[in-house]
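The complex appears here minus one protein chain, its other protein chains still in place.
Our next item is subunit A:
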Amino acid sequence: MEKNMLKDENDRVDGFLKVTGKAKYFAEYELPGLTYGVLVTSTITKGKITSLDTKSAEKAPGVIAVISHLNKPSAAAYEQESGPQMKIFYTDKIFYNGQPIAIVVANTFERATYAASLVKATYANETFNTDFEKALKDPKAKKLQGQADYKRGEENAYKTAEVKLEERYFLPIETHNPMELHGIIADWRPNNQLTVYAKTQGVKATQGTIANVFKIPMENIQVNSEFVGGGFGMALRTWPLEIATVMASKHIGKPVKVVITRMQMFTMVGNRPAAIQTIGLGANKDGKLTGITHRAYGETSTYENFTEGVVNMAKFMYQCDNVNTSYVIVPVDLGVPIWMRGPGEATGAFALESAIDEMAHALDMDPLDFRIKNDPETDQQKNKPFSSKNIKEAYKIGADKIGWRNRKNKPGSLLEGPWQTGYGVSVGVFNANRGKASVKGILKADGSLLLQSATSDIGPGTGTGMTLIANKLMNIPVNKITFELGDSSLPPAPSQGGSATLSTVGSAVNDVCVALKSTIAELAANSNMDATSNFVDVLKKNNLPQIEITKESQSGKEKDSYSMYSFSIHFVQVKVNSLTGVVKINKIVSVGDSGTIVSPKTARSQMVGGAVGGIGMALTEESIIDHRYGRYINNNFADYHVPVNADVPEIDVNFINKPDPYINPMGAKGMGEIALIGFSAAVANAVFNATGKRIRTLPITPDKILA
């Protein structure tokens, strides 16, 4: 890496490579004899393939093979009855519209694309339903428990409260849509040796999944994924399209590259599932919560169940003796969802944090005061103290910065021509996770430190964070430290998800550095050197070119004694045009309470990215399906609206930056998810404050303001 370009020690270590195009992403690897695969997809929503005519595709120029359920190579796990329902190319069943049914491999991408259009399938159609609301209403439609029901105190206590409300909230499907399209390069060589260049949030997970499907040893598979152009959760699993590519390479004995289209990004790599939620809140007239009921229904597929933590927050975020939750998943004929940034907690926070605002309004209280009044001292769900929590301080910082004092509690009070101004606040919270990871550290006599772990960087700046941890502990300049990741042959680490990488891998970096330091101290003592001697001198004195230590690190008993969460507070100021219904976010203040901030620049980037994703969730993003056909209508970047620069105002990012005494040696808690969780409710609450209109269906588009 070109470390000499670092302007200060907090710069992103791979920033130079990324902005100069030198960072190499999976699709950019040119292997000798590389071929190109294009997936053929179903045009019906449910049924069976009755015939598949591949003749003209096979005869088309440059085509090497067409692989489908008719001629697939062996994938041992799919031969068995157990295992997933969606065994790509091992089934003639169609579970959703856009499901891959064949792969065409040719010597150029264009030729493969053309030949794919020549594959003709006929189907036996079955009746289907892609409409989540319809499935929910249909008493005959299947419903499954997504999480055990939770009850503390009295069930539905809100119903008998002095002040009560019960409201319903709807969140549509959102599609991750990272800039980088999904895909994989697979190179299956003789003796079942496989190398893949993947877009993955976990090289070890990809390695394990492929090993499991094809029943070949893990060590036969090398997975490379050094740079990832955004994941947001969609690269947390190995998708059928990736297995199809490996099959194709195995079949033709050449490397095959697949990069799916933007349209296929809507059907092949998951989404944030639609959700319908009802919240019941009860409070006494003094503004103390007396009952919280959170019931959620989430969308899932018919062939695989997907669940997430939609109702988690209601169980501990506010002081309340009577809380009950339920979470039910409803299968529809669509592709299986997957976690999308903030995952279920972001879905749940939209409903809960909107309802909290509604209750504050019903009580004629400032919503900030209402939250502070109901802020718990301990976690009532786990009956444990919080490891650290500085929410009240965060409220104060954010309120000052957004100018909360200018807010009027009466909605629609601030007018300027057709523009109405409003302020909103909400809270985000997510588990402060710490998993198990290994890191190898190699301290060299040339003064450098190399750290290695099979972790990932989908954008948060993993290498930068790890480098800074080592820099602080070892007192080695950042340009002498290299952190290698994205390679399955390195010491194992979990996938990058659930805001856990810094806590998990960072702890292992810490432990390796501590061990390296004590080894150097020992060597110094043994060679009669001063204990504070520079490690370069110590290594040289001992004629050692380097020392190498690998450490595995994981949490201990502290996990049983404390409730560990990261928190965020989002404040927004909006302007709403009462004539055109346009909502403009004027200012954002986000405050993160996630322990020590190890890497200030990339931490800030995380909060900025979370706010931008939150704007999308609140105002613009919605994947639309025509339920008559089961097909997406807006599956492109012109019609699926991710926020653009013009939608994003100044984002004022603040951190409490106080170490958590228990979570890990750095005192740092994850913050990728909290950057987004709750944000959409802050916008909806601000829109209410501006206009008096409560929008409970996202995204808040102009038509909903005018309705």
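Throughout what follows, contacts are C-beta pairs under 8 Å (C-beta built on N, C-alpha and C of every residue); 3 or more make two chains touch, one makes a residue touch a chain; residues count from 1.
Simple rule for what comes next: contacts and distances are computed from a predicted model.
Among the names given as "ABC transporter permease", "SMC-Scp complex subunit ScpB", "Acetolactate synthase" or "Xanthine dehydrogenase YagS FAD-binding subunit", UniProt records the absent chain under the name "Xanthine dehydrogenase YagS FAD-binding subunit". For the chain left out of this panel, the touching residue among A:Asn471, A:Asn577 or A:Ser605 is A:Asn577. In the complete complex, the residue from A:Thr54, A:Thr290, A:Ser590 or A:Thr620 that touches the missing chain is A:Thr620. Of the options A:Phe16, A:Tyr36, A:Tyr114 or A:Phe232, the residue whose C-beta touches the omitted chain is A:Tyr114.
Set against the missing chain, the residues A:Lys389, A:Arg631 or A:Lys669 yield one that touches it, A:Arg631. Residues of subunit A that touch the chain left out of view are 43, 110-111, 113-114, 117, 417-418, 577, 579-582, 584, 619-620, 624, 626, 628-629, 631, 633-634, 636, 638-639, 641, 643-647, 701-703, 706-707.
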